[in-house]
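Mind having a look at this structure? Questions to follow.
Apart from one protein chain that is not included, each protein chain of the complex appears where it belongs.
Here the chain labels run A and B in written order, and each chain numbers its own residues starting at 1.
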Amino acid sequence: MEQQISSITELSKSQAPSFANYELDAAYDEMFEHDGTARAQYRPLFNRLQELAPSELKQRQQTADIAFLNQGITFTVYGNNEGTERIFPYDLLPRIITAEEWTKLEKGLAQRITALNLFLKDIYHEGRILNDGVVPRDLVYSCKHYRREMRGIRIRRDIYVSVVGTDLVRLNDGEFAILEDNLRVPSGVSYMLANRQVMKRVFPGMFSSYNVQPIDHYGQALLSTLRALAPPNRPDPTIVLLTPGVFNSAYYEHTFLARQMGIELVEGRDLIVHDNIVYMRTTGGLRRVDVIYRRVDDDFIDPLTFRPGSILGAPGLFNAYRAGNVALANAPGTGVADDKALYAFVPAIIKYYLDEDPILPNVETYLLSDDKQRRHVLANLDKLVVKAVGESGGYGMLIGPHSTAQEREVFKQLIESDPRNYIAQPTLALSRAPCFIDGRVEARHVDLRPYILYGENITIVPGGLTRVALRRGSLVVNSSQGGGSKDTWVLS
Amino acid sequence: MLSRVADSLYWMSRYLERAEHTARLLDLTLNLTLDQDASVEVERWQMVLDSLRLPKPEAADAYQLTQYLTFDLRNKDSLVACISAARENAGQIREQISSEMWEHLNQLYLMVRRANIETIYNQPHGYFGPIKEGSHLIQGITDSIMSHGEGWHFIQLGRYIERVGLTTSLLDAHFKSMLKSDKLTAGGQDYISWVALLKSCTSFESYCQTYTADIRPERIAEFLLLNAESPRSVRFAAKTIQTSLETLSRINSKLKPGRAQRYAGRFRATLDYAQVDEIMADNIHNYLENIQRQCGQIHTAVHQQYIAYSVESALAH
Partner (left out) sequence: MFYSIRHITRFSYSSPVSESAMEVRMQPRSEANQKCIRFDLATQPRSKIQGYRDHIGNIVHHFSIPGRHQQLKINAEATVEVTPALALPQALPTQAWHDLESLCASDEYWDYLVPSRYAHSSELLDVFKKEWNIERRDDPLTLLHEISALIYEEFDYAPQTTSVDSTIDHALEERRGVCQDFAHVMIALGRDLGIPCRYVSGYLYHGGARDRSAADATHAWAEAYLPDFGWIGFDPTNNIMTGERHIRTAVGRDYADVPPTKGIFKGKANTELSVGVQVSPTEAPPPGEEMIQMHTWISEPAQIEDDLQQQQQQQQQQ
């Protein structure tokens, strides 16, 4: 099945020992054509890598790792009582996207986010798309992230989702497809920014020889996006980032972004709501807050409206929001649009609101609440990927080809007891990219998460986070499950 | 600055100061009692407990007391409990302090947690010494790396308010037990005690520079209370507290001086114009208690003014 790249194998004997183990299979390879020649955009990188001895590469990898550790770029893994801090594994070699590829991605993502925003506005107001039967009403109403409290609430600029992280994969034919929309509290953008900083330090020459589009303005762009959401009568708005606190796995990112934007990092206990105005408690007195970039789940933002026991939010926050005195990014209730079962309807949603065909395709998806589709899936569990609709982070997932009979039996029962809660998709061969593993360059599966900002207009910093499944053959890229990341270069 | 952040900085600093003090006190006490008879030893430990304002645990020998004051987490003032609390406060606001501060505080924490009474009792200096050094290092980094903005002033307040409390308690405990004998012979028990007092305030050398090695209780009181230059004196602390409060008031553009600032001004004035002979002639115990009360007032006023002010009054402004 797997063929060695002939030209590389030859090279390996003489000049490029780093590539000796590099294999090509059916999956699209980011660096090499099927015949083993390097793609044009990767050629300078490939040539440079052949010049570098593995020991040199190893040394640069160490330099990079130390840079991450020193900057405290870590995430927290919980297993026992005490969380452990780990650096998010960083792969030395950049993933390169051509300008042409990027233009299409940019258009496709903007189209998708525009449609999803219109969808959210619609289902929380008239519900035309439900009345017209394009999206089944029960799919929306039964979603645990659907917030009835949001019905009829007018929000600034009608923007529900201001910060999005969309997961894309590249299929065998080289085309990108959407795997998942993350519309609640997408994370990982700090790694995207940190990867670039480290890359510039580790491979300054190579970086400057390519014409890579910059991403450093993300913090500024996020700030303008948030500012655009401020109540219209607040010309100089106070913007804060609401974090669950130091024990949250993404706390590093929260501090990083707050610093990048120069805004206050607050916790729920710093906020007070009085007469529908939100304040933060500072040493100089109460200071009014106008926009909250919240990294706290819907359920926890306001114990008066949502989960009563929550101490991570502020009582009365939602009433202030309803009154238009404070903006929340993202709006509560956006999770209904990134539900994995609703995902199957996104092409129809795009068509319905924009009267356009989707620029970026979906991955084929089986809805398990449908009897016929469920029968098909249950008969083919060993070939498919099953996902729980409301989960993220690679949890609640069955990868058929890599599963045991026992695991499949567990999922069969889970599906039968709550079919609405699961979907299935074919096992995708994610594209593979060269990674530096144990002193050699090897191919590993990758995905791509660009970050989209929606304020006065739509901004997508070129690139995103390329996540890597570092375990050989693995398809799971999540940081909590052995994933790493690499810098993503979009050429100009 | 967020009130919560200011509060965490303040307490981080207080706990660190307290831990350093306890480390020094235990180091000296264990060293002093090495070659002394049992009755003196009992008296000395009693004085340590008094100075830390802790009740005496039942049937406690030196070993048990060292365990109690160092490792016992049920004792909230134990060394390990203080360092844990300092680290916990710092951890809540990691983004506000420099990474060097956090790293060293974390290292200090890991070091004190790794040891136990069995491993340190035979060589206590090998344990307490590095704790003092670690604390000095963190304070040095704080002063030299952190920008001297609002956060740094809350750290200053914590450090000096704590220091006043610790120093005055220590003085009080010494005067209570030593006042009986008025003659000091070099090398005698009391002489050793007074030197130990100075050493536990890291002030022995600077005392000698001011007064020579002639050890006299009233001079010690004068030095630790009223010396204008020593950063270990209460007067110096009062000056620092007042300066920090003035700066905080300016940063937060308060037009009128708040209560904390008024208390601090009065506190400093009483020390600036005090005479040690008057203090001694009157009643030093009352005097020390009065200082502690004033310091307590400043603490409460800072808390009410910057941290836990009532929402109702803040809204009225």
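Simple rule for what comes next: contacts are C-beta pairs under 8 Å (C-beta built on N, C-alpha and C of every residue); 3 or more make two chains touch, one makes a residue touch a chain.
Please read these numbers as outputs of a predicted model, since none were measured by experiment.
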item	value
Listed residues A:A323, A:A379 or A:V410, member touching the removed chain	A:A323
Touching residue (missing chain; options A:V296, A:L398, A:I415 or A:V490)	A:V296
Touching the absent chain when the full complex is considered, from B:S39, B:S253 or B:S310	B:S310
Sole contact to the chain not displayed, among A:G205, A:P232 or A:P308	A:P308
Residues of subunit B (touch criterion as defined above) contacting the omitted chain	310-312, 315
Touch list for subunit A against the chain that is not drawn	78, 83, 127, 137-138, 141-142, 148-149, 151-152, 165, 182, 184-187, 244-250, 253, 272-276, 295-297, 300, 303-304, 308-312, 315-316, 319, 322-323, 338, 392-393
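The criterion applied here is as follows: only the chains that are shown with their structure count from here on.
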item	value
In the complex, subunit A residues that touch subunit B	70, 72, 245-246, 255, 258-259, 264-267, 269-270, 272, 274, 280-286
Partner subunit A, residues of subunit B touching it in the complex	1-4, 6, 91-92, 94-95, 99, 150, 248, 251-253, 306-307, 309, 311, 314-315, 317
